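This report concerns only the one structure given below.
Yeah, one chain of the complex is gone here, protein chain that is, but the others are all in their spots.
Chains here go by letter, A, B, C, D and E, matching the order in which they are written, and residues are numbered from 1 within each.
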């Protein structure tokens, strides 16, 4: 079960409110590379861990709860970037520089739907989509998904860091980037410690049942027949240590050769 | 640009049509772990490769075109699993065992919308969603996304392989599982060859700018203060070789402390 | 503006309630081929007609309001197919044959979310999606979209007609199929009367500005160079009467040749 | 910030695993009436509360964290309903009664994508959609949204309660229904204590600026002119105490009267 | 069934076309707080009313048809805000100030997809989503959903009213705000008249079956054990008149304690 504290996980200050940056921050909240995704991803992965592997459940929940705190930090950062407009000298809302900037830069829903606050949407206002949450029941596959999520997450945070020079925002992002560094390493160490010999994932599939002619062959689909370009992926030992790369063309397997379907479907083919 | 041939990439035969399996195969077509996702993912990644790294563009396009052929194979497999119902002795479509099975097993749209053929949807009929395509502009992050996609893809194919005993379907899946083995290895070898020292991703972010106190610390969020559990992720060298794991609590950073927002937003707080 | 009457547009009776059919009917309500789509499509098209073409606005609104009545009819049909289960002899809901059939056949939300009534979703429970509504501002393009919508709509209704033998449902579908016949003809007559010489759509684009080498050439993308198959789409006059079909290969246009992007994007290519 | 404990918030036991019920429970996790929605809704509402109204922020966060624990309970219930199939006597997965039941009842992704565990989707497998989260920045509107969410939530839980007779599931649902009772009352008491005189919401809009002719008139849109039916919504004092109900027709406001739009849009109207 | 008239429901005039405002108005058409949502919501609620409660069906349909007229008004307002650009002195469309403003402010699809007209999308161009329509089969829950919809709807209209000073738009919004006032009162009066003693919703659930320890207890999830803050939601009678508020901690219910799942799922946990 979950608990909360009044404090944020880390300081969130904004020296100079910037409505355009408030819009960009939404990508780190509700986007495919964002914190809602990883918080839910680690949570659902934890929910599926069997009792005899409690250390993984604990690890995943520790970080899931941490990511919830990142959503809170980023939502606070959005609100602070939308505050602070001087109230004087306005005759109507659109003369408010915050609202004007928001409308010019394309995220009107932070005003219209949320009253100048954060939303569970990405930087284009597209709602958060549970489809990007990966919890496969297979911890090795899950760890790969987590390394990937932290890679695109740290990339996003780095790009955001380049796009502001507000010292408070730089400091917050410097913290979030550091956490992404930790998490990339954290998931990788599990992969290396526990699942190194599980490659290719899932390691439990009886590999002798897979097609033995094409499981380590780079397949060229180029229109022209080409020679083996002699790249690390066309020759040499494969990273899983279980095969030798080769180079091949598509085998080809006859035409689809479908029958006509039943009359009641009203499929006219002429 | 793209070309096609009349042949399928590999044989697709179905001995005994199975409408329920036709429904399951949709996950491998239009699902988050499916072939539409990887075909488009590798394509968009290739589109972003600069001219001086042509070997990566080529490699990505070779495999993108291969994955297009997998969509074709799987769509053919769906059609074949929905064919072959004897046409005699039916008075209406629902007495057709194919259609009856389809409706019982919950994927009516293969009949209603596609006339007993494949659709760009997942096994629940949820339309393919471009949101799961990752093409970040950063090849190291893209390779991580690709290893992950092939991991969940091979896991899905393995589960499908367990759920059929049709020899034709087993053989087709055995081929697809082999290709997933190759692709996992293919993307990993690029990571190892070209980006080994780019960890944490993105390697181009000046790591001294990230918070130095929390970039290699496992953060416990447990309600109770806990001792370092002395796990591989709380002590020892980090996999990127750039830090030493430690164990910490959430730092805490003051409360959010928001101002009231401007009057025109009509934000009543009482 | 809009008005309503107490009566349905046409009789809706169900002799023998059929929960599976209630699920299938959802496709005709909230699916891509359904009535919500056309009702909204004709409405938004009408909203965009300029004042000097009032006859088109009127025609579109007449049919938009008719389609709203079809939603009402189909929703009523859903409710009636979910009613009538004998209340005696049940100890819990799942022993209710209606609910049991619903759960077996995969549309549990008609019970869980709607209390055994219709919802604005398709036959898989995927919510209605405004993305399938076409109102382009160009009436010729809109009419094409309408002919298409009524074609897939009549196809769906025909398939539904095959899947029931309840006399009430057959009669209702016979009416809806008749209306789709009318609407296909209605939109086509506008195309033929008003826009015949507007092909290709939009007719207002100065056709001399389009590439003159490839505007009537069938382009083969087959891997192997092939001969002109001499089909109606590779030779002879084009249906718009403005060109002569020919047969060609893809022209080819150099490689993409992208520069490396700016440093702040952190796009590593190795 | 957030914390977690090892324990679930309340006992989750399953006497007899029931894969169909596992599917139904998904509606309470990722559906529009589910716990992901309320957890995120209360969280985003809390994030927007200004510092001088800390008691509301605290209340919202207390309950947001509680709802996170409900997701955990329900995910556990899903896993337990998918466990327990005897492993003997099976030659392939589809002979496993759990998997067979899952496929018959239409939620194959709990097997294919999650390895027999919970997912952030609804009972039809439609991914959780951030669009259903309401956090408007206006606490009175938010409280209305919360009463509504707990009403449909308790309705869903009641329907689920009717559909199982597993004592463990009955007990868990009895707890969740009790919490929905509390939460309906909790949000209502805030409305009554703090916002009673804010009706109509938002109370801060200067009500003299709204149209004074139509702000308390029930508008009949019936085709036929009708007499006032003398219902509680056509006469008597309005619940906000600020008006007297009356009965009227639609006023009518001229035709839309649009100009033709600019040529470059290629809007053909014939 | 439905009918229409040529007139709009109320005047829609625009003195000075404003493309940015055209974009904002989309939120009131296709957004979660918009008119498409309420029109469809009241319609689907009406479709589910049993014959012996005809007065509710009528009331819901009266207002559903009224809301359809609001969509028409708003779509007209969008078109008028995108008209009126002087046609002279342009060399290409982007020099058209309307199109330039549209592209600067981020809603290019009103031009690209709709030829400078309205679309069934929100202010960010996200398509209308049937998921936000609530029709639960339970009229008390539906009424709560309706009060909520009119609360966020009136809030949105109030914010839009602040963002324009065009007299025509102010007048149209003043009318729509008045209607939202009426509708909030209309749904509330039904709740108060017919369902007052149905709280908590659904009133038909046998309340003695819900957990009696936690149904009126405010549950603190704070990390630190806290004292009862003595707020209206922790003590005193509950608004439904059926309980007395108290203050408690989370009970705690053992760990999840999952078994390992079956082998064929290929769930590796190491």
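Just so we're on the same page, a residue touches a chain if its C-beta (ideal position, glycine included) is under 8 Å from a C-beta of that chain, and two chains touch if they have at least 3 such contacts.
The structure displayed is predicted, hence computed values, not measured ones.
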### Query
Of the residues listed, B:14, B:61, B:182 or B:265, which one is in contact with the missing chain?
B:61
### Message
For the chain left out of this view, which of E:41, E:81 or E:107 touches it?
### Response
E:107
### Task
Consider the whole complex, including the chain that is not shown, and state which of A:35, A:96 or A:122 touches that chain.
A:122
### Task
Can you list, in ascending order, the subunit E residues touching the missing chain?
1-6, 47-54, 56-57, 91-94, 99, 103-109, 111-113, 115, 121, 124-127, 137-141, 194-195, 198, 201-205
### Query
Tell me, which residues in subunit B touch the chain that this view leaves out?
1-9, 30, 36, 40, 43-44, 47-48, 58, 61-62, 64-66, 68-69, 71-72, 75-76, 79, 113-121, 127-131, 133, 135-138
#### Entry: On subunit A, residues whose C-beta touches the chain left out of the figure
20, 23-24, 27, 31-33, 104-107, 122-126, 129, 152, 156, 159-160, 162-165, 221-224, 250, 252, 255-261, 263, 265-270
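One rule holds for everything that comes next: only the chains that are shown with their structure count from here on.
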## Note on the structure
Label-sorted list of chains bordering both subunit D and subunit E is A, B, C
### Query
Hey, which pair has more contacts between C-betas, A-C or A-E?
A-E
### Query
When subunit C touches subunit E, do the two copies use mostly the same residue numbers, with over half shared, or different ones?
same
### Message
On a C-alpha centroid basis, what's the spacing between subunit B and subunit E, in Å?
### Response
33
### Message
On a C-alpha centroid basis, what's the spacing between subunit A and subunit D, in Å?
### Response
26
### Task
Scan subunit E for residues touching two or more other chains and write them down.
3, 5-9, 32, 58, 61-62, 65-66, 69, 72, 76, 79, 115-117, 126, 129, 131, 136, 138, 152, 155, 158-159, 162-163, 221-223, 250, 252, 255-256, 258-259, 261, 263-267
